[in-house]
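For this view, one protein chain was removed and the others were kept in their places.
Right, chain A next:
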Amino acid sequence: MTPALKVENLVTELALRRGVLRPVDGVSFHVDPSETLGIVGESGSGKSMTCLSLLRLLPKPGGRIASGSVVVGGRDLTRLSEEELARDWRGRRISMVTQDPMTSLNPVYTVGDQVGAPLRYHRLAEGMRAVRAGAAAVLGRVRIPSPESRLDEYPHQFSGGMRQRVVSAMAIACEPEVMIADEPTSNLDVTIQVKMIDLYRKIQEETGVAIVLITHDMGVAASICDRIAVMYAGRIVETGPARRIFRAPAHPYTRALLDSIPRLGRKSRRLTALGGQPPDLANPPTGCRFAPRCALRVAKCAAYPPDAALGEGHSAACWLAGNEADHAA
């Protein structure tokens, strides 16, 4: 199957006053149609930067894609002109759901105007009536009750969960092949989180959209993702089917992440907190970036480990993966 999105060796640089950072440093992954890939990691691991890089929405000035490719529909988005990207790609074939529903909608325009915007810009609806009808239909698809009556309302008249539905409606309006969702549920109440995840699953069934879900919440990742990529300090350290990542994590960092989640029904074992801080990206360690915090560190860790293939598309960038690690755990 041709992947809906294929990212290869993506390097993103951020020029700050204290130097050039690489929040995304050689990231590769792919997502198939109708598949959900979860990118998990701590804050500052480069998840959000990866997601902004895919649509080339990096902060300006200072942010840029230094190298690598982002391929959707056979075209490398990193090589398109800004105009072409806006006209034919953003919102049309690859879209994004931003993190905070309270700030992602323009306060002075109606919800109908904003949800209709992608239809208008990509000429999927011409004329005011068609755009309104289209916007109402999309709001219906994100399960907003009586959508026609809410088109002329403003964002502040919607609750947080409803706003996130509106944002999601903007993202799916043109039925893109890929949707990037950056922490779409982390600012919502837990009960609403469950509904949103349910909604994404239904939208995916209906449209076959490939979803890249960025989250720091392993519970959310477990409930919706087919595959998981674990990010640490700008690199993907482990990737594989969700089932395998949760049952047999191969990278010590993934294990530490999983150990920090409380679980129901398990005998009250103390949650382990991971000591130390992620490395300074202005001056990353030369070898394995997790080594300074790793309990299983060995001499070889001074060199960056290659991805060890563990079968079923599972791989981990750790010298111990596939052999000693299993015994050590």
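Keep in mind that, in the parts below, a contact is a pair of C-beta atoms (placed from the backbone, for glycine too) under 8 Å apart; a residue touches a chain by one contact, two chains touch by 3 or more; residues count from 1.
By our rule, contacts and distances are computed from a predicted model.
> UniProt protein name for the omitted subunit, picking from "histidine kinase", "Phenylalanine--tRNA ligase beta subunit", "TonB-dependent receptor plug" or "Peptide/nickel transport system permease protein"?
Per the UniProt record, that chain is "Peptide/nickel transport system permease protein".
> Just to verify: which one of A:T12, A:S53 or A:S104 makes contact with the chain not shown?
For the chain that is not drawn, the touching residue is A:S104.
> Thinking of the whole complex, not just what is shown, which of A:K6, A:R87 or A:R201 touches the missing chain?
Result: among the candidates, A:R87 touches the missing chain.
> Touching the left-out chain: which of A:A173, A:A256 or A:A291?
From the options A:A173, A:A256 or A:A291, the contact with the absent chain belongs to A:A173.
> Where the complex has a chain not shown, which of A:P3, A:G46, A:G63 or A:P118 is the residue touching it?
Of the listed residues, the one touching the omitted chain is A:P118.
> Take the complete complex as the reference. Which residues in chain A touch the chain that isn't displayed?
Chain A touches the missing chain through residues 55, 57, 59, 61, 82-83, 86-87, 89-92, 95-96, 98-100, 103-109, 114, 117-118, 121-122, 154, 156-157, 167, 170-171, 173-174.
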